[in-house]
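Omission of a single protein chain aside, the complex is shown with its protein chains in their original locations.
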Amino acid sequence: MALSSLGQKKIGDIPLQSLVLILAVVVVIPWIMPNNYWIRIAGNAGLWIMLSLGLNVVAGFAGLLDLGYVAFYAIGGYTYALLCSGHWNIHLPFWLVVPICALAASACGWGLGFTSLRVSGDYLAIVTLGFAEIVRLLLLNLDRPINITGGPNGLPDLDFAHIFGFTFRTVTQYYYLVMFFALLVILASYRLKRSRLGRGWEALREDELAADAMGVNTTYMKLLAFGIGASIAGGAGAVFASWQGGVFPNNFGFSQLVTVYCMLILGGVGNIWGVILAAIILSILPEALREYGAFRMIGYGLLLVVLMALRPQGILGEISLRPKRKKKEVEEPETLKAAEELFYGDGSHDFVKPLKKGKLNKDRVLLELKDLTMIFGGLHAVDRLSLKVYEGEILSIIGPNGAGKTTVFNLITGIYPPTSGHIIFDGKEITGLKPHKVVEKGVARTFQTLRLFTNMTVLENAMVAQHCRTKSGLFSILFRLPGFLKEEERIERVAKENLGLFGARLTGFRYKQKAINLSYANRRRLEIARALATDSRLILLDEPSAGMNPKETEEITRFIRNLRDKYGYTFIIIEHKLNVVRTISDRVIALDYGKKIAEGSYDEVADNEYVVQAYLGRKKGRV
Amino acid sequence: MKKVLLLGLSVCLIIAFSTINGYAADVSKGLSIGAAGPFTGPAAAPGMEIFNSIKIAVDEKNAAGGIKGVKVKLVMGDDAGDAAQGVNVAEKFCADKTMYGVIGPPMSNVAEATLRMYAQCNLTCITTAASRPDLTEKGYHHFFRVNARDDAHGPAVGHFIAEDLKAKSVYVLNTKDTYSQGYADQVVATLKKLGVKKIWRDTIVASAKDYSSVLTRVKAKNPDVLVVGAKTAPDHAVMVRQMRELGIKAIYFGSEGAKDKKDFIQASEGAAEGAYLNHFAPDIYKIPEAAHYVKVYESKYGSLSGFGPPAYDATNILLNAMEKAAADGDITRKEVMKYMAQTKNYRGILGFPITFDKKGDLLGGATYIFKVVGGDFKLVKVAKGM
Amino acid sequence: MRILELIDVDVFYGKIQALEDIQVHIEEKELVCLLGGNASGKSTTLKTILGVVKPARGRVEFMGDKISGLPTGKIVQRGVSIVPENRRIFPRLTVLENLELGAYLRNDPRGISQDMERVFNLFPRIKERLKQYGATLSGGEQQMLAMGRALMSRPKLLLMDEPSMGLAPVLVENSFEIIQRVNREGVTIFVVEQNANMALSIADRGYVLQLGKIVLHDKAENLLNNEMMKKAYLATG
Partner (left out) sequence: MGKIRDWFSYLSHFVYAEKLESMDQILQQIPQQLINGVTVGGVYALIAIGYTMVYGILFMLNFAHGEVYMIGGFTGWWVLHLLTNSSGGLLLNGFIVIILMILFAMALTGALGMGIERFAYRPLRNAPRMNLLLSALGVTIVLRNLVLNLQGAKIRFFHTSALIPKSIQVFHIGGTVISFMRLLVIGVSIGLMAILTWFVKETKMGKAMRATAQDTEAATFMGIDVNRIILLTFLIGSALGGAAGALVGLLFTQVDYYVGYVAGLKGFTAAVLGGIGSIPGAMVGGFILGIVESLATTLISSTYKDVVSFIILILVLLIRPWGILGEKAPEKV
């Protein structure tokens, strides 16, 4: 047990050396810049970093196409203008106003998210764009009959930032103020990304359905992303307004939105350092070209088109700041080695899953289906299916293609609400619950067509699974409270324990490997590990051995049995390879046309005349 | 480790906050002037007319030998009409040690946002279009304008409509920008003061090209006069055209921007006949001094609207001030500012003498009211003493 | 005359081998079936013939010409037509339009209308529903429409991907009877099917695929009585 070493590490925080380096650069910049103009450009870069990292939360982490982002920037700016100027003669202190602006924008973000939840994808884009247009028009027109926004005149003569008796006036002073906030946002982004929330968003972006099925409350996470992105934009708006000393309607237009998106895409969506670099480049580049008028815009546009075609992942998309030694997938020797092991986990790993003996317990029904029916457009995919699964049992479902097996899984895990019937898990009804709620109750699954979070690492994939077992909120993540650190430690431990079950296949250097780079068989294994890492008791495996060669198939078969024997899981398995079914199952049911046509031991079912017919087909004239 | 860091940071901050300012230099180190304005983006059309006119003035000066033999360099500072970019431009111009004056910014909100910064670095600004009254009310000494303020023409126009046109009912439309809104406010206030009872107001979207739905509303009110505050001549052209098409009989009264023979009278293909408009200067085509400029401009850049001539004059005024400041071979920004303020009865191409008052505003300007007659502008009234 | 031949075909999806050393040949006017359990590589075989996936080794020949490597459109143009898995009727096109699209590559109006009549003769039900949207048809009707659509190109070879899938037992039988009828009218047919008994009852010859390899090849009546069949289906891995 090497838990103590984990405690010393800073889990997912910016390494101290990097932090010192960044601070040093930030402090030194005003000293090496030739004049105030360049200091201002540097300060502007800081603002753009804030803005693009805020958008990175919404569009980068969570993958939501939010075209109303500048509206929040505007709301922040105008809130500052109203609360810190002679306009209404309110002069609140700076340290109070910035959070108010962030909150105001955030509230609007939640509101927008809440109303647009029903629409997704491109429709979300248009609703948010519509929202931004409405905000823009209101800012332009709410100057009469009561003057709120100053209309086209905007609100000039705002207060300087004023903190505890110190007033920020010069460019250099403001540069430091902006950089302070930019660093805060960088730190917050970094911490968010490496937390359960960050992983949840990334999972959501990679595969919404799989994220839901692994216990991520996708609705809530989307709202949260909207809210956080908006609050960062709001804060940036406040700082911006204070520096410019005024706000004007065209400070917050479509062109600003395009610029922020360019930074995001250029930097590589979701990649914090890439986005920062892109923000810096794109805030300096136009300045260098300022004397060339329209040509700079043409260059800008061409750059976008060419870059999208040549480097769709952004300039820093696949490159990490620190060069990594490349490790290739060396499947062959390991396959041989692992095949020798009877059981993957040889105990040589840091984290060993604690044993918990399990066996078939016929007295306890873990899952019960009652008259479950699912109708798709008149077709009975599942037809009045009733079924009991006992604790510690391995139940296999067989049947030809289109017999409704996967639909049964989709019904149990809440992906479809059934047309009629009941699903009872551990004595409680779970019919109609959302997938993430079903996982919370203790039912996890794998998918027939592998739905891993392909651009996340092996370890992160397994860590996502702990999402519904952890509670750390925004506050404890941002301030790294002990509760969060403890939880994070637990998440990592659980993930590693479950990956450790597969031995070297999924541990060691593979922790950091992206799921997409794994071999097919390893991807199957990772899906199982991920399902196990949800701490569920009932695991639904959809063709766990598909795409595996005979040796690997034998391995996985024993592995599943071992899991039951040593850890007490209950399994329902859909499987086509009947020798797998034979060796593994306590009980087998056969489906055809959504109906249960046989139930019993493997031999009973395999010899059943209806089953043979279902597979081989009825002979002509014998309906 | 952390303590060292904090210490270092605070030392840096203390030093950083004590910055020094002010330049004085030999003329031979270079002379440049800046052009700040929207040279891309939605307001690029008037912006480029301003820039081209500045360029003509600078080129003429350089062709004549420059200032003390030094050629004046013109630097473009495109702000795309966005105050946030305007602030960058200002910082850039301030930091340019060879720069002694700026023409612009022509948009009020950009001017507003950069006022403080140009003042801090003593850089003279002459705007040629920013008309918000309060720009010159804040006590800065570096800011001048050759155009009139919003509150200059509104009252005169109001009086003309109420007294000369004897209107009983007036519909006032304006686009949502600083200039047009201020103009419309002033007109409405004056009309109210003069006892016109029936006044309606509405706003329109600039360069929307279709005003027929709002004009349908105007038609239902059947006003005597329709006053339109809009910055550019094409907007006026569309408006007057669609108004006549809908059969609205009201007299059309357009704001300053309408004074453009090609883009208003010709573009409206006859619909503008009989329309009134106000302008801060007499007709440029009728001023002998302007003939050369008009010829050069139209041969190089095509047709001219109202934004070019003031920019040409402003540039020449600035260059004159710089020449005076550089007379001793040495030039500072403060000197330029001083000589600018002393500008008196400068006779350029605008047809009236330019003198700045203490605030930097144009002194003794007048409102020239024109009527479109036979496809040309005819001066009908000169209202002085605003 | 040999219509189709697959020679030494290997197909990979990434690292996974889906087909290994496949040898299949189909003669003119034959009705041949390819049988196999789930995931045995049946659909991949059809995709290979249609050029949707390219073989890593070996070749596909159609009427003596190599067609592997050609784009799908070109292969269809040469006279291969398919009734895809799940039928893939265009849901918001009318039945008539679906049929017309079947003849997309043809330019002989008279021939097309003749074939249309032929389809109506085969499937009188379809004729009653010409104006309806494809999506409103029942499963059996969709199967008929898919076949009719495929026949509209007057194919030299008709491929059928799991015609029994998702159909009620009665309809399955009906569907196979139609396949037989179409074949008797002179269309060469290659059926890929899980329902072995049904397919063999109408086919001339059959291939049995297991894990990407052909394990059996014989005359249909011989296969029907072959004990290996049950094993090939039920005991895989």
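Letters are used for the chains, namely A, B and C, taken in the order the chains are written, and counting of residues starts over at 1 for each.
Note that a contact is a pair of C-beta atoms (placed from the backbone, for glycine too) under 8 Å apart; a residue touches a chain by one contact, two chains touch by 3 or more.
All of these numbers come straight from a predicted model, not from anything done at the bench.
Novice: So there's a chain missing from this view; which of the remaining chains does it actually touch?
Specialist: A, B, C
Novice: Check each of C:Ile16, C:Met63 or C:Leu101 against the chain that is not shown and name the one that touches it.
Specialist: C:Leu101
Novice: I'm checking contacts with the chain that's been left out. Which of A:Asn410, A:Thr446 or A:Ser585 qualifies?
Specialist: Reading the full complex, the residue touching the unseen chain is A:Asn410.
Novice: Which of A:Val20, A:Ala107, A:Ala125 or A:Ile375 sits in contact with the chain that's absent?
Specialist: A:Ala125
Novice: When the complex is taken as a whole, what residues of chain C touch the one chain not shown?
Specialist: 50, 72-73, 76-77, 81-82, 84, 88, 90-93, 97, 100-102, 104-105, 149, 153
Novice: For the chain that got dropped from the picture, name the residues of chain B it touches.
Specialist: 40-42, 44-45, 47-48, 176, 200-205, 207-210, 212-214, 216-217, 219-221, 232, 234, 237-238, 241-242, 245-247, 263, 266-267, 269-270, 302-303
Novice: Please identify, in ascending order, the residues of chain A that touch the omitted chain?
Specialist: 59, 63, 65, 115-116, 118-123, 125-127, 129-131, 133-134, 137-138, 141, 144-146, 209, 254, 258, 261-262, 265, 269, 294-295, 297-298, 300-305, 308-309, 312, 410, 415-416
Assume only the chains that are shown with their structure count from here on.
Novice: If each protein chain is taken as a node and each touching pair as an edge, is the resulting graph a line, ring, star, complete or other?
Specialist: If you draw each chain as a dot and join those that touch, you get an open line.
Novice: Count the C-beta pairs in contact for A-C and for A-B, then report the pair with the higher count.
Specialist: By the number of C-beta pairs in contact, the winner is A-B.
Novice: Give, as an integer number of Å, the spacing between the C-alpha centres of chain C and chain B.
Specialist: 76
Novice: Could you state the distance in Å from the CA-based centre of chain A to that of chain C?
Specialist: Whole-Å distance between the two chain centres: 42.
Novice: Just give me the whole-number Å value for how far the CA centre of chain A lies from that of chain B.
Specialist: Using C-alpha averages as centres, the distance is 52 Å.
Novice: Which bits of chain B are touching chain A when the two form their complex?
Specialist: 1, 5, 8-9, 12-13, 16-17, 19, 39-41, 44, 75-78, 80-84, 87-89, 91-92, 94-96, 108-110, 112-113, 116, 132, 176-178, 181, 203
Novice: Which of the residues in chain C come into contact with chain A in the complex?
Specialist: Counting only chain C, the residues touching chain A are 14-16, 37-39, 138-139, 162, 164-166, 168-170, 172-173, 176, 193-199, 201-202, 229-230, 233-237.
Novice: Sort out for me which residues of chain A touch chain B in the complex.
Specialist: 16, 20, 23, 27-28, 30-31, 34-38, 40-41, 44, 140-141, 143, 151-154, 156, 170-173, 176, 240, 244-246, 248, 250-251, 253, 255, 287, 290-294, 296-297
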